[in-house]
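Dumping the structure here so I can ask a few things about it.
Here the complex is missing one protein chain, while the rest keep their positions.
Right, subunit A next:
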Amino acid sequence: MSEITTDVVKHVANLARIDIQNEEKAQEFTNELDKIVDYAKQLDELQLSETEPMFHALDLKNVMREDVANEPLSQDEALSNSKSTEDGQFKVPKML
């Protein structure tokens, strides 16, 4: 068994800002994630203390481009896919 419980799933869903509809759904995610995380524990078999993690496939550092001014997006374009705008701004519900 892994450490995945419904409480963990609810905590993680909270961090990811995804509402889980009901207890049944929470249980379903718990069962599935438990299986996956449990399977991934196979990595514990390996001796990896001397190994460096590989975060990226390429050995690239600081690729620079010419610093030239470009036309930015217009305000209309930037807002064109939003469902709610007002006076050229994104409109959102109250924060608190």
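In this text, a contact is a pair of C-beta atoms (placed from the backbone, for glycine too) under 8 Å apart; a residue touches a chain by one contact, two chains touch by 3 or more; residues count from 1.
Here, contacts and distances are computed from a predicted model.
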The complex's invisible chain, by UniProt name, from "Zn-ribbon domain-containing OB-fold protein", "ABC transporter ATP-binding protein", "Positive regulator of CheA protein activity (CheW)" or "Glutamyl-tRNA(Gln) amidotransferase subunit A": "Glutamyl-tRNA(Gln) amidotransferase subunit A"
Contact footprint on subunit A, counting only the chain that is left out: 4, 8-9, 11-13, 15-21, 29, 32-33, 35-37, 39-40, 42-44, 46, 48, 51-58, 60, 63, 65, 73, 77-78, 80-84, 90, 92-96
